[in-house]
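A single protein chain has been omitted from the complex, and every remaining protein chain is retained in its original position.
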Amino acid sequence: MTSDVKLLDVNNVAIGIERRKRETLVLVREANFDVNYGEMVGIVGESGSGKTMICRSIIGTLERRGASVIGGEVLFEGLDLRTINEAKWKTLRGKVIGYVPQSALAGPNPVLTIEKQLAEALSQVEGTGSMKNRSKELLDLVKIRRVDTVMKQYPYQLSGGMRQRVMIACALASKPKLLIADEPTTGLDVTVQSQIMELLREIRSDLGTAIILISHDLALVDEVCDKIVVMHAGATVEVGPTSSMSKPRHPYTVALNSSRIDVAKPGGELITIKGNPPSVGQWNPGCRFAERCDYVQQDCLVGDHPALSGKKGEHQSACLHADKIGKI
Amino acid sequence: MSKKAKTPRPDGTLGTIIGSGMMAALLLAGLLIPWLGKYDPDEISSDQLLSPSSTHYFGTDMLGRDIFTRVFDAVFVDIGTAFAGVLIPLTVGTIVGTLLGISRNRRVNSFIGSLIDGINAFPFLIFVIALVAFLGAGLSSIILALSLVNWARYARIARTRAVVVNQQAYVEAARTLGYKPSRILFRHIIPNVSSETRAYALSDFTIVIIAVAALSFLGLGVNPPQAEWGAMIKDGANIITLAWWNSVFPGLAICWAGISVAVFSEGLTKRIGEGNQQ
Partner (left out) sequence: MSKRDVLMEVENVSVTFGSGANAVEAVKNCSLTLHEGEPIGIVGESGSGKSTLARVMAGLQPPSAGQIRFRGDNVFKGNKSFQSGNRNQVQMVFQDPYGSLNPQLNGLSAVAEAVRIHTKVGKDEAEQKALELLERMGIGKLDALKKPRQLSGGQRQRVSVARALSANPTVLLADEPTSAIDQSAQAQLLKLFLGLLNDGLSIVLVSHDLGVIRYLTKRVYVMKDGVFVESGDTETVFNDPQEDYTKMLLASIPGELGKAARAKLKK
């Protein structure tokens, strides 16, 4: 489904927290990507890369943490999300934009039965049929068997994978146009992970929901997403269609790709990225990956962090020497 | 136009500085004023019930004693008693609670556990008053009574926390590394349990300061002529309309002490919260 208006357009977005003494701590320096209707976009990065903050700017929960968008724009179907008030957010959040949190950190309300959770999510939306039937349909959608049993259970009686499915079901209650899944499978077994990925894929193809999948696992994102956004130290360093990302053009992506366990020889050399991801706010001048980069040059260490080359929709890279990288 | 973030996160450092400053000032005054002041705290004179003036800053009491000197003479008595009344239950309660939390002996666990729950069921002050009345008036009785009642409150907190700590991987790691049980208990388990009981102790301190004064007010505290805030308030209670300064100034001292601890602990809580948010 092509349209001139993109579902989501994140343009040069910067996010910061105002600290005392009027200093602003910049958490995200420059995020740049877009999401088309029905597209599955993966955002990959280490902790501290800013991927969760961007997530929060799209569902409007930045303020609660004292942060705000300090630059750029977040356009949802053309609407600038920075300008809307809380009342408007309520019509978007949980309705048109859905959110599934990290499985280890959050989950269904422990004191409500699954039936009540779903009813709560469904009560926000209009629909036909009884609440019970609609709830059962949702559980069906996320491929939960023994629906009648599960409806009456409490979250503690379910496995991690089942709880995540329930969270996805709640998010889908309103048939959102955009679903944000923030590390939905981190901490879960690989078998459960692959089932949930399969589920997300089906949701995308059957319901046409666009999905933003946030992960630290490049192999995972590579398999299911149409487009990949790579974040490092608060900036988008590479973005492009998955097919062309197999030939990465930024040293960070190259390193992430090479450190994948699924492509390593058993007992053989495993390429790792030097050092640790820079802590939030402790960013050096020049390119923030320079310290850990295998191809670093002199001009990488000075000036501003490099901007993304090319246009949105193409394979863009924030490396000053991107063309040389392609040849390695 | 982007919406500004509402409030910058609160800073706890100011609280800890103000709180500790207030307490330090009080303690310093309690040390210096009785020693260097013009009057002796127990010096009786014929200048009875004089209102506050430049010669007697806080006025004098029924026996002509200078209230200013007496208020500060009482500092170490009140605060010292309160301190002991918190430190002893804190230590005993933390250790007993921790041992209970890590013990697998069901009988001991249920016996002492019931004891703890039983003691905690009583309203604190009433129980303490009853004990002090039984033991006979005096500061040592107050400390003893506070200890006998309060240890259970600390033990309950410690026990719950110890159960959690005991299951943490770092405790298992210590066992795998072959550390002796005493080392594991004192270096790994208790420090992580006492972080919670110490936090409780800080808020308890405020209450105990007031409790000590209250017990003295009821006549269960010090023997005269020792100056003590609660007793001083009692002495001034009957003449409050005539000579308000007898009760008000010791009362303000209690407030000052309590507020300093409360402000300090608020500030500390905020600072720890900030640290955890990073």
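So that you can tell them apart, the chains are marked A and B in the order they are listed, and the count of residues begins at 1 in each.
Here, a residue touches a chain if its C-beta (ideal position, glycine included) is under 8 Å from a C-beta of that chain, and two chains touch if they have at least 3 such contacts.
Everything numeric in this text was worked out from a predicted model, so none of it was measured.
The shown chains contacted by the absent chain are A, B, with contact judged over the whole complex. Checked against the full complex, the one of A:Val5, A:Val125 or A:Leu270 touching the unshown chain is A:Leu270. Here the missing chain is touched by one residue of A:Ala219, A:Val296 or A:Leu320, and it is A:Ala219. Across A:Ile97, A:Leu118, A:Leu256 or A:Ala322, the single residue that touches the chain missing here is A:Leu256. Counting the whole complex, the residues of subunit A in touch with the unshown chain are 46-47, 104, 159-160, 186-187, 189-195, 197, 216-220, 222-223, 255-256, 259-264, 266-267, 270-273, 276-277. Contact between subunit B and the unshown chain involves residues 168-170, 172-173, 175-179, 183, 187-188, 191-192, 195, 275-276, 278.
One rule holds for everything that comes next: only the chains that are shown with their structure count from here on.
Here the spacing of subunit A and subunit B, counted between their Cα centres, is 50 Å.
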